[in-house]
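Have a look at this one.
Let's look at chain A:
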Amino acid sequence: MIVREIQTLEEITVGDLIPKVHALKAEGWRIIQVLAVSGPEANELTYSFGLGMQFKLLRFRVGSEQTVPSITPVYVAAYLYENEIRDLFGVKIERIAVDWLGKVYDVKGDKPFSKVTVTGACVECPPSTIIQGTKS
Partner candidate 1 sequence: MSAHEKAAPGPTVIPFGPQHPVLPEPLHFDLVLQDEKVIDAIPQIGYIHRGLELLVDKRDYLDYVHVAERICGICSFMHGMGYCEAVETLLGITVPDRGRWLRTFWCELERVHSHLLWLGLGADSLGFENLFMAAWRARETVVDVAEETAGGRVIFGSALVGGVSKDPSDETLKRCIAAMKPVRAETLRLANVVMNESTVRHRFEGVGVLSKEMAYALGAVGPMLRASGVDYDVRRRGYAAYAEVDFETVTETAGDCMARALVRVREIEQSFHIMDQIVATMPSGPVAVPVKGMPPVGEAWVRLEQPRGEVLYYVRSNGTRNLERFRVRTPTFANVPAMVEAVRGASLADVPNIILTIDPCISCTER
Partner candidate 2 sequence: MARTAFRNFFTKPATRRYPFVVRPVFEATRGRILNDFPKCILCSMCAKHCPANAIVVDKAAGLWRIDRFACVICGACIRACPVKCLAMSNERAKGIDFSDIPGRTHEHNRATEPAAPKPAAPAAGTPNA
């Protein structure tokens, strides 16, 4: 019994995050991970959710001064990912349920994984590409 994996990517804005996550939770999706990719202008956050073999991604970009609401009120298990991203990338995530106050990893420097050089809000957010689906 082989189930084909379906990957979908949705570009959203920071403001849409919490309503979208609430809707996914109501549909029974589970949190898989939160990913941060650092670029010169902004950090890109991708939230992955799974339902059976379906795989959904929500993606938005945040500048160095913007804040992101924590999704731990909806998915409490996200606290590890959010703490890690805040430590390594310096993304300002607010009100994490289990807050380690920047002490997840004992690393050299403030935000070692961050490549953001531009300060301030992310003005232009070009869409990213995704390769649809994996080998069937």
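A word on the picks: all candidates are chains of the complex that A comes from, given by their letters.
One rule holds for everything that comes next: a residue touches a chain if its C-beta (ideal position, glycine included) is under 8 Å from a C-beta of that chain, and two chains touch if they have at least 3 such contacts; residues count from 1.
Because the structure is a prediction, the values reported are computed rather than measured.
Here chain A is shown alone, and of the candidates 1 or 2 it touches 1 within this complex.
Contact residues of chain A toward candidate 1 in the complex are 1-5, 7, 30-33, 35, 37-38, 48, 52-53, 55, 57, 75-77, 79-81, 98, 100, 103-107, 112-113, 128-131, 134-136.
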